[in-house]
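The other protein chains are all here in position, but one chain of the complex has been omitted.
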Amino acid sequence: MRFLFKTDYDQDIRLAKHGGHVFWYSLLGVALLAAPWLLSEYLLEQLVLVCIYAVAGLGLMLLSGFTGLISLGHAAFLGVGAYTEAVLVGMGWPFPLAMSAAVVLSAATGVVVGLPALRVRGIYLAIATLALGVIVEEVLTRWEDVTGGSAGLMVKSPTLFGAAVPQPVGFYYLCLGILVVATLAVLNLLRSPTGRAFVAVRDSEISSQSMGIHLAKAKTLSFALSAALTGLAGALYAHKLRFLSPEQFTVLQSVELLMMIFIGGLGSVHGVFLGALFLITLPQGIAVAKDWLPPAIGGAAGLQSTVFGLIIVGFVLFEPLGLYGRWVKIRLYLQTFPFYRKGTFRREKTFQKTERQR
Amino acid sequence: MQLLQVLIGGISQGCIYGLIALGFVLIYKATEAVNFAQGELMMLGAFCGLGFSTALGLPYWAVLPCSVLAMGIFGFLTEALVLRPILGQPAFALIMVTIGVGYVARGLITMIPGIGTETHVFEAPFHDEVITLGPLVIGMEQAVIIGASFLLCGGLFALFRYTRVGVAMQAISQNQLAAYYMGIPVKRLNSLVWAISAGMAAVAGVLLAPVTFVHANMGFIGLKAFPAAVIGGFESLPGAIVGGLIIGIVEALAGFYLPEGFKDVAPYVVVLAMLMIRPHGLFGTSMRKRV
Partner (left out) sequence: MSADDAILSVESLAVAFGGVKAVDDVSFAVRRGEVFTLIGPNGAGKTTVFNLISRLYNPMRGRIVFEGNDITALPAHRVAALGISRTFQNIELFEHATVLQNLLIGRQVHRKTALWEEILFLPKVRRQEYAFREHVEKVIDLLDLQHYRDSHVAGLPYGIRKVVELGRALAMQPRLLLMDEPSSGLNVEETEDMAFWIQDINQDLDITVVMVEHDMSLVSRVSHRVLALNQGAVVTVGTPKDVQSHPGVVEAYLGKAAHA
């Protein structure tokens, strides 16, 4: 067990809390930098996807995990980001400019959703975001002049400083860099007043008001930042896919994003990364497992959706804190071995307390 | 006259939305869980009906109660196995778990070899019959849907109003802990609510099946029932039917008057507008926490 002797306020403020953090995160950083030499091209492509999903997950986590607002329409922001990027790059805009435009446009869409969201909460908000998701998807399908409709849209390769970003290694570093910057931004936000205000709004709207937090402003801001990050991910996603069609941004995609942060661990930044890793590896795992299963099961079309569903249900029932929560438990078990008490994290049996009035 | 015809089509479609929305509302009122699997329950109900009629050769009128019973048991078990262990968890967990149940239901149906990936015709015996009211022609299928919805809604209303079980359900929808202390078997009633709700989904499924065919993805219609429930207020049973009708009619009119594409988004535009004007729907009440 590690005991921290705190002698300085800075110890609670800085990101790496102790030497262990510095060591392990440096190691992770080195491994990620060396990834192009360590991994096959296919695995590197997957790692790029993990990075992109993690950026989107950071956005959704900020909104759902830290501000407590459930969104069932985040694929819309991903879509807005992706199409903006694709269209602008197609018009010859340089990559950084197009990406900024994608971010701004997504954030603006987020504010638009944030507006009705100010008055509603819980399930009403979930439905409002669902509605937005469907509307955006339909716009992407029907606005054929710009988006190419169902026929799809080709995406040009990104150019940086006048040169094309080499695939896949250059693009990997690009995504990794953006992910690191986005993560730092979110972490900074969370350790400053705005982040605390988000958490306050999540836990009690009444008392956050009485503590001087402007509810409407905090929620709109959370929506805007969340949408901006997801739009950023969308811009990268466009280049990753190289071909966009509206089916990539449906309600199912939104549910997948939600599932990612839930499985990763709601309310933790670590959870975003674990969730993204999980979401990308799961289909691969299923593909591998197919070979071992009898063909009647392995070859069936519904296998993936069944497994996804079972995993969600399993996590809710057995590990509601997600992968990160599980890791915290394992760590505690190891640290306190052999004194870990079985009931340390047991959930209290209770009845449903109403969340209709908050 | 053509407009009236369009309206009737909208009303019958709206009744289906209303039936599914009723399922949402019932479960939400009693247990605070938003059942994202309601559409999938309807899909399962339709497949049940299909199974009873093709495999067992039951007539349509016998298929209906059998499917309702089968789905009722399924709903009861789902609550007991999946929902009950997480009683008292935050809304997010409840939403995720029902989404998960929906995925599993869709996936498992798709995995049934030779059946799951196909689209099946499920004909009702009154398939070709029509009712002619002057110049109006109403398909028997539509008329049955409309009639059944109103019967069900009335039945539910009576159940809540006049039976002991109904009053107990009202009590748990107010405060589960207090209801428990008053000797109401909260957990069993929650399961019962799920059973009723799944039974209603089965009715919707069996009624809708002759109109739209039976396939694994028919549950996505549930996504349109959400706006219906929200417009009605999410906590009001008549609100669910009214909301369903509004959505059905708006959709039909949008399909008739507006260019292609608007039909599919119309329900969502309506629900967004509703949330801006009346955040708690037509029949919902705004409650504030006491501090």
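Note that the chains are named A and B in the order they appear, and that numbering of residues resets to 1 at the start of each chain.
Note that a contact is a pair of C-beta atoms (placed from the backbone, for glycine too) under 8 Å apart; a residue touches a chain by one contact, two chains touch by 3 or more.
What you see is a predicted model, and the numbers here were worked out from it, not measured in a lab.
Participant: One chain isn't shown here. Among A:G29, A:P96, A:G177 or A:P193, which residue touches it?
Facilitator: A:P193
Participant: Who touches the missing chain here, A:R121, A:K156, A:R202 or A:K240?
Facilitator: Result: among the candidates, A:R202 touches the missing chain.
Participant: Please pick, from A:P168, A:G267 or A:G298, the residue that touches the omitted chain in the full complex.
Facilitator: Among A:P168, A:G267 or A:G298, only A:G267 touches the chain that is not shown.
Participant: Write the list of chain A residues that the hidden chain touches.
Facilitator: Within chain A, the residues that touch the unshown chain are 9-10, 12-13, 185, 188-189, 191-197, 199-200, 202-204, 206-215, 221, 267.
Simple rule for what comes next: only the chains that are shown with their structure count from here on.
Participant: Considering the complex alone, what residue numbers of chain A touch chain B?
Facilitator: 64, 70, 115-116, 119-120, 122-124, 126-128, 130-132, 134-135, 138, 141-142, 206-207, 251, 255, 258-259, 262, 266, 296-297, 300-313, 315-317, 320, 347-358
Participant: Taking the touch rule as given, give the residues of chain B at its contact with chain A in the complex, in rising order.
Facilitator: Touch residues, chain B against chain A: 28, 31-32, 34, 82, 85-93, 95-97, 99-111, 113, 116-117, 175-177, 180, 186, 216, 223, 226-227, 230, 234-235, 260-261, 264-265, 268-269, 271-272, 275-276, 279-280, 287-291.
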